[in-house]
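Complex shown without one protein chain; remaining protein chains in place.
All chains are identified by letter, namely A, B and C, in their written order; residue positions are counted from 1 within each chain.
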Amino acid sequence: MTVRVLLFASYADAIGSPELTLDVPDGARVSDVVERLRLLPGADRLPPAPLVAVNAVYAAAGSALAPGDEVAIIPPVAGG
Amino acid sequence: MTVRVLLFASYADAIGSPELTLDVPDGARVSDVVERLRLLPGADRLPPAPLVAVNAVYAAAGSALAPGDEVAIIPPVAGG
Amino acid sequence: MKDPVHVALTHDPIHAQELIDAVASHSCGAISLFLGTVRDVNDGRAVTGIEYSAYVAMAEREMRSIVDEATQRFPGVRLALLHRVGRLELGEVSVGIAAAHPHRTPALDAARYTIEELKRRVPIWKREQYTDGTREWVDPTARRAEVAL
Partner (left out) sequence: MKDPVHVALTHDPIHAQELIDAVASHSCGAISLFLGTVRDVNDGRAVTGIEYSAYVAMAEREMRSIVDEATQRFPGVRLALLHRVGRLELGEVSVGIAAAHPHRTPALDAARYTIEELKRRVPIWKREQYTDGTREWVDPTARRAEVAL
């Protein structure tokens, strides 16, 4: 199945893109997407356990994904 | 000696005047002025121990007064 | 910030932006503003307006003391404090406090400190006017006693 990955701020700079489409096995979890991202150049600048949101809601590493999900890797927030 | 007494809000309404001049013995204290006020018509509406300020500073009942002092009887404050 | 202008009693309407401009600074990342306004109901009675009066010299003196104390408690804070006197209609601002600080917590704490101390000790009084035409001086101590029953 295909998921859409969003990257922001320092993470987008590290990976070199704000958005990717990834093919992952059916039944893949959030942690599987993060591990796939680690194979990309620049991904060494991601922390060991980045915050993740699925479809705009914070999600645990073990959350199961569905086709077409929007998986956002969330750098430390700095609003205000 | 003479002191100037200021009355505000409900106390001014009770006594019927915002300002009085009182003759008190030399060495009089705040409590002496309050006792003198109690002789006035309407003074039954003053509480047993009203707050008092002397020359615009809160003062204890035992504070000594000097000629010309401004003695203000302060109703419960309600600013804001 | 010119102190005599920004700690004062005033007969004129209080404007939020003027308070903010009085304390804003490029060195400050946070501004906390508090406004007290005339409410349409108090203690269950329908209010049409409030008349504020003060022991002017002492009120301004206490207001300056409070601002000085807040500045000591929250070093680096920039404060403005205005209180209205005279007749106010529903919704009008009776008191305005602005506190600016490099960081948010002291800005928030300083604004809160200032309104709490003002209510505790600044010699200002208010007479509420009610829809039935009567008016009464507000005594917060009497009200607290009733609530305690």
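As a working rule, a residue touches a chain if its C-beta (ideal position, glycine included) is under 8 Å from a C-beta of that chain, and two chains touch if they have at least 3 such contacts.
Predicted model only: the values in this text are computed from it and were never measured.
Judged over the whole assembly, touch between the missing chain and the shown ones holds for A, C.
Of the options C:7, C:28, C:70 or C:124, the residue whose C-beta touches the omitted chain is C:28. Counting the whole complex, the residues of chain A in touch with the unshown chain are 6, 8-10, 13, 53, 56-58, 72, 74-80.
Touching residues on chain C toward the chain that is not drawn are 16-17, 20, 24-41, 90-91, 102, 104, 107-108, 111-112, 115.
To be clear about the criterion, only the chains that are shown with their structure count from here on.
For this pair, chain A with chain C, the centres built from the Cα atoms lie 49 Å apart.
For the pair chain A and chain B, the distance between C-alpha centroids works out to 73 Å. Taking each chain's centre as the average of its CA atoms, chain B and chain C sit 26 Å apart.
Among the residues of chain A, none is found touching two or more other chains.
Within chain C, contacts with two or more other chains are made by no residue at all.
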